[in-house]
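Note that one protein chain is taken out, while the other chains of the complex remain in position.
Chain lettering (A and B) follows the sequence in which the chains are written, and residue indices restart at 1 in each chain.
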Amino acid sequence: MENVVSMNDLSVEDINALIERAEIFKKYGIRELPGEFMISNLFFEPSTRTKTSFEVAERKLGLEVIPFEAGFSSTLKGETLYDTVRTLEQLGIDAVVIRHQDDKYYKELIGKTGVSIINGGDGSGQHPTQSLLDLFTIKEEFGHFENLNILIAGDISHSRVAKSNADALSRLGANVTFLCPVEWAGSFESTDNWDGLLEQSDVVMLLRVQHERHGDDTGFTKEEYHRRFGLTVERERKMKPGAIIMHPAPVNRDVEIADRLIECSRSRIFKQVENGVYIRAAVLETVLKGRN
Amino acid sequence: MENVVSMNDLSVEDINALIERAEIFKKYGIRELPGEFMISNLFFEPSTRTKTSFEVAERKLGLEVIPFEAGFSSTLKGETLYDTVRTLEQLGIDAVVIRHQDDKYYKELIGKTGVSIINGGDGSGQHPTQSLLDLFTIKEEFGHFENLNILIAGDISHSRVAKSNADALSRLGANVTFLCPVEWAGSFESTDNWDGLLEQSDVVMLLRVQHERHGDDTGFTKEEYHRRFGLTVERERKMKPGAIIMHPAPVNRDVEIADRLIECSRSRIFKQVENGVYIRAAVLETVLKGRN
Partner (left out) sequence: MENVVSMNDLSVEDINALIERAEIFKKYGIRELPGEFMISNLFFEPSTRTKTSFEVAERKLGLEVIPFEAGFSSTLKGETLYDTVRTLEQLGIDAVVIRHQDDKYYKELIGKTGVSIINGGDGSGQHPTQSLLDLFTIKEEFGHFENLNILIAGDISHSRVAKSNADALSRLGANVTFLCPVEWAGSFESTDNWDGLLEQSDVVMLLRVQHERHGDDTGFTKEEYHRRFGLTVERERKMKPGAIIMHPAPVNRDVEIADRLIECSRSRIFKQVENGVYIRAAVLETVLKGRN
């Protein structure tokens, strides 16, 4: 694996191998990689957990992390992303993690420089390490994916996570249902009616309402959204025994999910954060080992 | 000591123990802590000396410092401080140093996550490591606190330092007097008249005029402020032999203090900066050792 930019490029075998590696890291700790590698995290959009999660994984792997302030770089002088990455290659950087506002920004990079690209989220496109950590968390819970019923609820059309997860879960044998306001469905088949869904779902995966992408034109107040599409305390009561709640975070409290459910016994929200470190370490290790 | 957020939580014994540890660090160097610790510095307000001072102390203690750009994090997407710190906990972070514009931001954190909180300054509230380094500097100079006369002059009501220092110095046996414009006294008893104060003070501690908090409504030009409340060259001449000048910096030259006094023989301003590294190392060591 030279690059990891989209779940679509990963076979079921690739996915399982990465999850197994993350399980081993979680059980025995993350070991330093032999060899010297330099990496840089190019985050052109704000992020706490993805960026920090990569940073922690990189330090534990013993990588030399070269800081890059996207908001204070030569991209401000109009430098292209290709020129930036090509420059980092010349400086000796082995791999970059990139989050960028443009869909498929990586198309202009893959195969064109010697730097490995790990996608930390592109526009409304893919976010493969988030998908992988979601899958890892589901596998840890249920031991398998076959015939699990996964309900993904929320801002489907703008969500990197929905896109990344949907196809992978289907390929792994799970049944995915989308629930969202009809205006937000994009090209996905979806429902806006909770009837019967909660009772049969093994996983209720909530997505963030991305106020920063919608502006004020969502057509919903926060209260309305919560009442119609959020996981309220009442809805949680209808979930079946053993079913879990997931959310990629950051959470809009009392919008996608009731404040007091965030750390309830069904919630795996903060466990997802923890699992992210192991998955990212697995992805980084796999990509960097492939370079030797 | 699990957290260090306010001088009010530190007993006289705690304060003396931290100062003694800093003295040892200054004499013999800062040693790497056994064990592996990850720390992150969350500065939501600009800072050079406090942030860099912590960074240096952390490196010397051998901690893994995970970068956090407050101005480019998920707090921009509305994430609460609790969720940010809870996320860092899940990523494996042991302790965070936080500077935040809100008074007592730490109330929503202490005891609610497993991350140790070190307060790097809250709103107009506390700034305990600045207080401790001030105390360390005074102790280093005079060998004791009892019956020392400390004059604190300047922007008392907005000053974290005044609040943090006043109570601690009193408990340690020193006599504290405040001098400031009446409008800036807040709830402190103060005078706006220098008569006799300089002649009897062992320490003249100047505070920064916080233009960024006052806006333009201070009611003083810089020249006026200097003339009435600043340490002018003339006033310095009235100070008694052996008395010292302190300032937490950054300094507004020719406002709180005459430009040419900043590095005069009485000034301990840059020594305070140096002492800050040792004090912060002592605080970090104490907090992290308490976690083992």
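Just so it is clear, a contact is a pair of C-beta atoms (placed from the backbone, for glycine too) under 8 Å apart; a residue touches a chain by one contact, two chains touch by 3 or more.
What you see is a predicted model, and the numbers here were worked out from it, not measured in a lab.
K.L.:
Write down which of A:16, A:87 or A:286 is the residue touching the left-out chain.
P.N.:
A:87
K.L.:
Going by the contact rule already stated, which one of A:1, A:17, A:66 or A:110 would touch the omitted chain in the full complex?
P.N.:
A:66
K.L.:
Which residue, B:16, B:47, B:177 or B:191, contacts the hidden chain when the whole complex is considered?
P.N.:
In the full complex, the listed residue that touches the missing chain is B:47.
K.L.:
May I ask you to list the residues on chain A that touch the chain which is not drawn?
P.N.:
Where chain A meets the chain not shown: residues 38, 40, 64, 66-69, 71-80, 83-84, 86-88, 90-93.
K.L.:
Need a quick check: the contact residues on chain B for the chain that isn't drawn.
P.N.:
Residue positions of chain B that touch the missing chain: 43, 46-49, 52-53, 55-56, 59, 67, 69-71, 208, 211-212, 249-253, 270-271, 273-274, 276-277.
Everything that follows uses one rule, which is that only the chains that are shown with their structure count from here on.
K.L.:
Centroid from C-alpha atoms only, then distance chain A to chain B, rounded to Å. What do you get?
P.N.:
That gives a centre separation of 40 Å.
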